[in-house]
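For this depiction, one protein chain was excluded, whereas all remaining protein chains were kept in their positions.
Order as written gives the chain letters A, B and C; numbering starts at 1 within each chain.
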Amino acid sequence: MVKPLWVLAVALAGAGVVGAEGSGTGRNTPHEALKAYAAMDYTLAGKLARQIPDTPEGQLVAGLCDLYDRSRQDIGRGQLTLAELFYNEKMPLDYRLEAGVALARTAQLMKERRELYGDAGDRYDHEKIFRKVMAMAPGSSAARNAFLYLIRERLEDPAQQEAAFEELETFLRDFSGDPKLLPPIHLLAEYEYIRLKNDYKTAARHLQEGYEIGFANPSENRSGLFRLAFLYHKKIGDKPLAVKYYKEYLERYPYSGQAAVAQRFLEELGEGGK
Amino acid sequence: MSDKNKDEVYNAGRFQKLGIILAVLFYVVSVVMVIRNYGGMSVVFSPDTRVITIAHWQLEDGFREGIDAAIAEYEKAKAEQGVKVKVRQVAIPVRGYPQWYLTQLIGGSPADVLEVTGSSDILNQYFTALSPYIGSPNPWNKGTPLEKMSWRESFADDMLSALDTAYSEFFSVCTFMHTTRLYVNMKLYEEATGTTELPDTLTDWLEACRKLKEYGLAQERPIIPIGVRGFDKGTIGQLFSTYNSQLGTDLSDTGSKYGYGVQQGELFRQINSGELSEDRLLEPVEVVTEIGQYFADGFPAIDLEQTKYLFFAGNVAFFIDGTWNAYSMINNAPFPVRVIQIPVLDKKHRLGAKSFGRITELGSGIQGRFGIPKKTRDFELALDFLQFLTSWKINQLVMVEHCKWMSSLKEVKYEGVMKDFEPVTNTSHTAISSPFTSIGTLSNRLALQRLENSIIHQPEDPKAFFWNDFLNDREQIIDEVREATYGVQRNLWSMDGTRSALAVGVALSESDSSEIGLYLLRANINLEGIVSRYRAVDANIQLMEELGKLKEYGKNGD
Amino acid sequence: MAIEVPFKKLRYYWPAYLLIAVPLLLVLVFNYHPIVNGMWHMFYRWDGDTVEEFVGFQNIVRMWRDSSLLHSFVVVTIFVVANIVKMALPIIVAVVLHHVISDKMGYLYRILFVIPMIIPGMVGILIWKYFYEPNSGILNNLLRIFGFISPTDTIQWLSDERLVIPSLVFMGFPWVGAFGVLIYLAGLQGISEDIYEAADIDGAGPLTVFFKIELPLIMTQVRINLILMIIGTIQSWENIYLFLGVDGGPGGIATVPGLMIFREAFARGLFGYGCAIGFVIFVVTLILTLINNRFVRVRK
Partner (left out) sequence: MARVVRSRTVEFFKHLFILVVLFFAFVPMYLMINISLKDNMQFSRNPWFPEAPFHWENYLFSWNHLGGTIFNTAFVAITATVLTLVVAIIGAFFFARYKMPGSKFLFGIFIILMMYPSVANMVPMFKLITSLGLYNTHFALIIPAIAGGQAFNIFVLRNFIEDIPQDLFDAIEIDGGNMFYQIWHVVVPLSMPIIGTLGILSIIGQWNNFVSPLLYLRDTNLQTISVALLHLEGEYTKNWGQLMAGYTIASIPLVVLFIFCMKLFIRGLSSGAVKG
C-alpha cells in the first residue's frame, strides 16, 4: 500500500530530498543489521538490509521490516521473502524458525481481519507452518510461540475445542525445552479453562504451576498469587489452600493496597490472626 | 483640492514620517533582540552532560517552583555520583496541551518525562511499558519509610490509577493526589441551621440543605445550598463514583469471573440472564439526582471561576471541589471555612440499607501521570529522574511544601489545614468502577451528560430515565468499544513485531551471555502481555454482545 | 478591463506567470501538502501518524449515521443567517462615519474603531459569561430590576436547551466588526465627488442616496465580507469550545462541525473521521460561496 505518487511529489517538491542514502558496506553489516532490528530501529535496519540482499541476515531483516515497520509496510513482499528463507534448508536454523513464526503469525492475523486485508492472508497455511516450526525445533522458544498462537485459534473453534484442550495438556507435559518458557502457556490455559469450560479446578492447577515456575512480569506474579487464593476461596471453595495463598500474599506483599482485602477474606474464612 | 486640505496632507506628512521612523526603529530593535535571543539559545552544555526534559501542563502557582527545586536536588545528587546531568522544565498551557502533546509525540522529539493524557491507544503506541521496572524498590527511597517497598507499592494506591485497563499495562506513574471535599461557609450554615455541628451522613446533609433553601426563600436571598463546578462535570462524576462504590463494592466478588475485579461485560451478562438487577448499578444515579436538587439552577454552565465568585459572595453553603486550591480558598475567604468529607450514605437513608459505608479513597484522586515516551534518547536517565520525582522526600518537597497538594505516596503525614484533605484509608472496601463511566472517554462523557439531565429535570424515576437514555446511546458506546478492539488487534500485530525483534536478539547474542537472559525475560513478558490482550479482546466482544441484548428498564432478565 | 491574453499572444506575455510563481509554490508546499494528506486520509482509520488502515467509505457511512453531525450543520446555518442579519450594522456605521462632516472627528473615530480590534478574544468571552450568569449576571439582574422575573428567579441562558442557541446568536450583537466597517469605508471613499454633486442637484434625500448610489457601489465589498463571513462562521469553533466546553452546551445542542472535528480528532484520536468531516465542511462552504457569487451580482 504505497502512498500515491503525487502526494509524495508534492511533499518532496517542498521538502527537498533529505540526505542521500548512507553508503559504506562495512565488514559486519549483517551483524549491524540484526543489532539494529533487535533494537527495533526499523529505518536503520531496513537500510542496512537493503545493502546486503543476498545474505541470510539481509533477507531476514528486510522481510521482517516489510511486515512490522508501519511507516513503510509491504506485507506481500515481506511474506514472500520470509517464505523463501523458511523453506530453504541451507539457511541457518534460527533464521528459518523466526521467518516461519513471523510469516505464519501475520498470515493468521490477516485472516482475522478480513474486512481489512481481504483474502490476502489465505496465501499461506499458517497451521502447517506453525506445525513445521514445532517439528523443526521442539524445545525452542519459537516452538513455544508457534504453539501458543496455534492453540489459541484451535480453542476458539468449538469443533476442535476438546482436541485442543488435550493437545494443550500433552504439550505442557512432554515439553522438552527450558521449563521457564512455559508460564505464558499456563496463563493461557488458566484463562481458557475458565472461559470455555468454567473448570476452575484445572484453571487453578495451571495457574499454580505457572506461578511456581514464576511469571516474568513482576505485576503478573503478584496479581497471579492473589488470583490463585481468590479462585480457591470464592470459586472452588478449597479453604486450606485459599488460606495458604492469602497468607503467602500477605507475607510477600504486606504493603500492597489489596493486602486489606486479603485480610478481610481471611477473617471471612475464620483465620483472622496472621 | 482646497488649501485647507493641502497643508493637512503636508503636516500629516511630518506626523506620518515620525510614525514610519518609529515603526522601523521598533522593528530594528526587535531584530537585534531576536539575534541576541538566538545567541542565548545556544548555551550548549558540555558534551558529556546528559540533558533530559520534563514537560507538563500544571501551571498552578507553586508547581513549577517545586519542580525546579526537585531538579536542583537531582542535579546535585547526580553530581555526587559523578554524572553530569541537566534537566529542563517545559510548562505548556492546558488549552494548547492536546495539540502540542500529540504533535511532539508523532512528529518531533518529545520530552523525556512527559505528563500523559489521551486514549489508551496513544499511550500504548508512544509510551514505554513500565511493568518490568515497578517490581523492584525505588533506589531513591533508601533511608525512608518506603525503603522495603517496591516502587509500585510505594504509591498510595499501588499504582491502581496508573494501570491502563485496555492494555493491562502501566504507561505512567502518578505524582500528586487530590481528594474531593466540601468547603462549608460556616457563617451562612450557622444562620440557616442554627448549629455549628456539620453533617457526616447523607440524611443530615440533605436535611441541612433543605433548611438552607427555606432560609434563602425566607430572606429573599439567592441561597445555593450546594455549589458545584458544572462546567467540566468533574464534580458530578466524583459524587457518582463515590456513591457507586459505597453501594456496589461487593460486586467485585460476584461480578468477577477470572479474578478479583469487576468486568463490565460480566455484569451486563448477569443483568441479561436475570442473576443481577440493573437497579444495583442505577441506585447511585438516584442518590446523586436527589443531591442535585440543591444545586444552583443552571449549574452546568457555571465554571470554576463563577462558582468561587458565588462562594466568596456568601451565597453558597457547601462548595464541592478538589483540594488543588483549597489552601488559598480557606485562607482568604471573608468568612470562616471548614472542610468535611463527602457525607456517607447512611442506613437511615431509603437507599442506604445495603450501603457499605465509606470506601477507601486511595483509588480515586491520584493524578499527575508522567510517562517516558519510547522516542526518548536517554531512557535510563529518564527512568532514574522519574523515580527521583516519586521518591518519598522529593515528592513531598514538590507537592506538599510548594503546591500544598498531597503526595501520591504512602506514609506521608499531613498537619494543620491539610489534615482534612487526607484520603480515607481505614477501610478494606475498595472502590469499583461503574460500567456506565469506565468503558471509554466517550461513554464517560455521555454518562455524565445523562446524570446532569437527570439532575436538571428531576424525573420521578431517575433510574428508568437514566437507563432508557443509556440504551439510546448504546450504538455510540458499542462503536467506541469496537474501535478499542481494533486498537487491541492492531496491537497484537505490533507485539508480534516485538517478539520477532527479541527472537533476533537471542539469535544474535552468544549462547550463555547475560544478554540472552534479558531477551528471554522480555520475550516472556511480551507473551504474557499477548495473553492479557486476548483477555481484553474477548472482554470487549462479550461487552458488545451483552450491551446489544439489554432491554428497557425493568424488562431485563425475565 | 484586464488585458485578454489568448494563447497566440502567450509568447509575449508569458513572463506574467512569474508574478504568480512565488505565491503558488508557497501555497502548494505549505497548504496543499496537508490538505491533500487530509483528503486522502478520509478513507483511512488514521491516528495522525503511522497507523493507516484503509477502511474505504466507512468514515462516510459513519458520518451519515451520525445524527449529531447533521444537527451541527443546522446549528451552523442558524449562525450564518444570524451573521448575515448582523452585517447590516457595520454598513450603517460606515455610511454614517462617511457622512460625518468634520474631518477631524471623522479621523478620530476611525482610529477609535481600530483600537478595540486588538483586545484578545478571551476578554470578550469573559464578559459574555458574566453577562449570562444565571444568579448574579447582568442580564438576569436587569430583568429583575425591570420586574420581568422575581428577585430569586433565574433564567439559565446557557444551560437550557431552548435558550442556548438564541443566547449565542445575540452574543456580540452590539459589537461591530471593525474590519467590516473599514472595508466598507474604503469602498465608500472610492466614490468620486461629482456623483454626490449630481445626486444633490436631483434633490435626492439621504435614503435615496444610500440605496441608489452608495449601496450599489460598495457591493464588491459587501460580497467580499459575505463570503469571508460564511467561511469564517462555518469553520469557527473556538468560541463555542471556550464558552460551553467540548460537549457544546447541554446535550451537545450547540455543537458546530468544527467542534466535532476537534472532538473526534484530538479528543478521541480518530483523525481519519475528522478529515471526513473536514471535507464535508469544505463542500458545504464551496456550495454556499457559489450560490453567493451567482445571486449577489455586482452591477458595475
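We adopt the following convention: contacts are C-beta pairs under 8 Å (C-beta built on N, C-alpha and C of every residue); 3 or more make two chains touch, one makes a residue touch a chain.
What you see is a predicted model, and the numbers here were worked out from it, not measured in a lab.
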Option touching the unshown chain, where C:Val74, C:Ala88 or C:Ile119 are the choices: C:Ile119
On chain B, residues whose C-beta touches the chain left out of the figure: 1, 5, 9, 12-13, 15-16, 18-20, 22-23, 26-27, 29-31, 33-34, 37-38, 40-41, 57-61, 90-96, 99-100, 102-103, 106-108, 304-305, 308-309, 312-313, 322, 324-325, 328, 332
Absent-chain interface as seen on chain C, which is shown: 1-7, 10, 13, 15-17, 19-20, 22-24, 26-27, 29-35, 37-38, 41, 48-49, 89, 93, 96-101, 103, 105-107, 109-124, 126-127, 130, 174-176, 178-179, 182-183, 185-186, 189-193, 196, 200, 206, 209, 220-221, 223-224, 227-228, 231, 235, 258, 261-262, 265, 271, 274-275, 277-278, 281-282, 285-286, 289
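The rule we apply is simple: only the chains that are shown with their structure count from here on.
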Most widely separated chain from chain C, with each centre as the mean of CA atoms: A
Distance from the mean Cα position of chain C to that of chain A, given in whole angstrom: 54
Where chain B and chain C are represented by their mean Cα positions, the distance between them in whole Å: 36
For chain A, residues that touch 2 or more chains besides their own: 70
Overlap residues in chain B, where contacts from two or more other chains coincide: none
Touching residues (chain side chain C, partner chain B) in the complex: 45, 47-49, 51, 53, 62, 103, 129-130, 132-136, 151-152, 154, 156-160, 244-247, 249-252, 266-270
Chain B contact footprint on chain A (complex, rising order): 31, 34-35, 37-40, 60-61, 64, 67-68, 70, 94-95, 97-98, 101-102, 105-106, 109, 112-113, 141-142, 144-145, 148, 152, 180-181, 183-184, 187-188, 191, 194-195, 215-223, 226-227, 230-231, 234, 253, 255-258, 260-261, 263-264
In the complex, chain B residues that touch chain A: 131-132, 134-136, 148-150, 152-153, 157-158, 160, 170, 253, 257-260, 360, 362-363, 410, 427-428, 430, 489, 492-494, 496-508, 519-525, 527-531, 534-535, 538
